[in-house]
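A single protein chain has been removed from this complex, and every other one stays in its place.
Naming follows writing order (A, B and C), and every chain is counted from residue 1.
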């Protein structure tokens, strides 16, 4: 029910990628935690992020706003933010809001780590 | 969340025992299902019951009433109704209501099936 | 301040909703985890009792559940429009053995006996409009509550 966050580094052909594994519910109550995490990563110089959403049970527009905010931050440093998501109900909200055109969405962490721009 | 029920027969030293495995929440909304199940068993001549409560997540006084009703029914046929429960939060309500003195409570189905009066 | 107020049509299926809401609100208010099971059972009994009384005596009227997070801790108030509670049950076991039989409803007096047996601070007031059952639990000091900083920044 709560939001859970953990991060690890994986190296891909384009260099190191920071994988952020998100679980639980991302809503107006929990989104601030995710935003803080993304801000911390960018502040510490990690500009290539892969956000693994496979464990996310709920996502609303506040959560989308936080992901968009993260994308803007990494782009300001020529970085990237890739999502991993295969859950239909989560993909649906990206589709409704047109964000499938904004985020690269992958079906596995391996694929996201291997991808280059 | 829902109430789940399944039954099977095990034979013990005292004869066949009908094991009723209960899962989920037993409250004023779901208790009628459990009552029907117990009534059906007694109507079909199964007077020695073991109710396995290990999968029960919530039990209130309506649920206790149904178990007491089942006990009365099997006793009318010289039968028995034994409970299997090791969960502290479920045991607590038996303790508060004094029903630990009314029901034999066992820590495993094997123990309950092996028990004799 | 009342943090959540719930009006429920008196149907058995809504008792679970009352449990969900009150437990969620209490966690939010910082009630310690060890008390959540007690709270869940207590609100379940109080709500089943009120729903059962309304189903018989006031089927068109909702049952009210109010959760307040105040100076005296967490309070949960369940108001019904049913007839006054009977005399306190002094032997719940006997009462359960007598009534626990074929009725689908909760026995309102057993439910109330479980609430009073379970919760230290319970008040039962019968007025002309019905019965109000108020249950209270202590809360940790505000500064120690989970999410206290978030709550502050929310204001």
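The working rule: a contact is a pair of C-beta atoms (placed from the backbone, for glycine too) under 8 Å apart; a residue touches a chain by one contact, two chains touch by 3 or more.
If you're wondering where the values come from, they're calculated on a predicted model, not measured in any experiment.
Seen across the whole complex, the unshown chain contacts chain A at 1, 25, 27-29, 31-32, 35, 58, 60-62, 64-69, 72, 89, 92-93, 96-99, 101-102. For chain C, the list of residues touching the undisplayed chain reads 1-9, 11-14, 16-17, 20-21, 24-25, 28, 55, 59-60, 62, 104, 147, 150-151, 153-155.
Everything that follows uses one rule, which is that only the chains that are shown with their structure count from here on.
Inter-chain spacing, taken between the CA centroids of chain B and chain C, is 27 Å. Centroids of chain A and chain C (each the mean of its C-alpha atoms) stand 41 Å apart. Taking the mean of the C-alpha atoms as each chain's centre, chain A and chain B sit 48 Å apart.
Across the assembly, chain B contributes no residue that touches 2 or more other chains.
For chain C, no residue reaches two or more other chains under the stated contact definition.
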